[in-house]
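Can you keep this structure in mind? I'll have questions shortly.
Here the complex is missing one protein chain, while the rest keep their positions.
Up next is chain A:
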Amino acid sequence: MKIKIIPLILLTVGLVFSCKKETKKESNVNSEKKEITKDSITTEKKYGDLKVLNFEELKPYLTKEDNKTHVVNFWATWCKPCVEELPAFEKIHRENKANNVEVLLVSLDFPNEIESHLIPFIKNNGLEPEVIMLDDPDQNKWINGVDKSWSGAIPATIIYNKNKRTFFERSFTYDELTQELQQFIN
């Protein structure tokens, strides 16, 4: 029983922490709104285990040095070609677990549409790969941080492991994605 409580506490602390961070960023927008989000963990709970990170916090996910091949897809619910290619990413996620492949979906949805668009989308589509939301307004800085060749158009994808890294500013079909992935897992 005790063991079960610990992660719960950690989760709560984590939620409060991330909640504070979010309000910090919007500090000069609306102080009234700030009070509401700060106090109510209930609002945060609706996010489930969705992480909302700035670029510095996201960076470790783009530079893991483990034995896995990571497929990181930048998308948003408002981006039609992104939504169209999601099934391909889900499929390679399902099919390549044994190959040590991990898919991460980095959402660039708008923070005020998390509850109205992003969360329902994740639920309705039963998205299996982990979804992290990137909320960092200084795009001119972090787009180059993702890849110098990226213009900022989405969808965009990084495939990387310890030995190799490729960035793609394009859409993928399942076959195209599998083909690129083969170069990493062989």
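Please note the rule applied: a contact is a pair of C-beta atoms (placed from the backbone, for glycine too) under 8 Å apart; a residue touches a chain by one contact, two chains touch by 3 or more; residues count from 1.
Definition applied: contacts and distances are computed from a predicted model.
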Exercise for the section: Determine which name in "Phenylacetate-CoA oxygenase subunit PaaI", "LAO/AO transport system kinase", "TRAP transporter small permease protein" or "Peroxiredoxin" the UniProt entry assigns to the undisplayed chain of the complex. Expected result: "Peroxiredoxin"
Completion exercise
Given A:63, A:144 or A:166, the correct residue touching the omitted chain is A:144
Handout entry: Residue, one of A:57, A:130 or A:169, that touches the chain absent here
Key = A:169
Completion exercise
Touching the unshown chain, chain A contributes residues 28-29, 78-81, 108, 110-111, 137-140, 143-144, 150-155, 169, 171
